[in-house]
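In this view, the complex is presented without one of its protein chains, the others remaining in place.
Now for subunit A:
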Amino acid sequence: MKKYILTSTLAALLTLGGFSAPALAGLEYVVVENAWSRASIGMNRPGAAYMTIRNTGDEPVTLIGLTTPLAMMPEIHETKTNAEGVSSMSPAGEIAIAPGESVALEPGGLHAMLMRLQEPMTEGDTFPLTLLFDDGGEVTVEVPILGIAARGPED
C-alpha cells in the first residue's frame, strides 16, 4: 500500500504559482497534468473535473476510482456522442493506462463526475481529488475551480 498525499501547503504554493497542478504526489510514475474544473451553481448539480493522467512507468496502471471530500460520489464517466449527434453519459469503469501512455479527461469525453457535492464549487477555490489505482496506489491532485464558462485549464 503506497500512499502519499501532496501537502496542502505545497498544493497552495503550486496553485499560487500558476502551475496547473503537475501533481507529484503518490505513485511516482503517475503524473497528473492540467487539472481543472468548473464552478457549480449551488450543490444540486453534479460537477466535472478534467486532467491528463500520464503513466511514466514501465508497468501498466489501472485507475479504479476517485475520492474527494468535495463530493460523496465521484466517478469517472464518459460522454459519448453517436452518429446521430445524440450525446449520452455513463460510468466508464476501470481505465488501464499502458506504460508511457496517457489518458485525457476532457470535455465531451472521459471526465471526473462529482456527484452529491458537499459544498458549492466556487471559482478561485481548489479541492483535492485522489485517484485510486488497482495496486493500492493513490495520487492526490489539487484541482483549481475555474469559471462556469471555462473551456480549458488555461482559462
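As a working rule, contacts are C-beta pairs under 8 Å (C-beta built on N, C-alpha and C of every residue); 3 or more make two chains touch, one makes a residue touch a chain; residues count from 1.
Please note the rule applied: contacts and distances are computed from a predicted model.
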| Unshown chain, UniProt name, "SCO-like protein", "Binding-protein-dependent transport systems inner membrane component", "Sugar ABC transporter permease" or "succinate dehydrogenase"? | "SCO-like protein"
| said: Touch as defined at the start, partner being the missing chain; which of A:69, A:124 or A:147 qualifies? | reply: A:147
| message | Suppose we count only contacts with the excluded chain; which residues of subunit A make the list? | response | 38, 41, 44-48, 73, 77, 79, 81, 84-89, 91, 107-108, 111, 113-116, 147-151
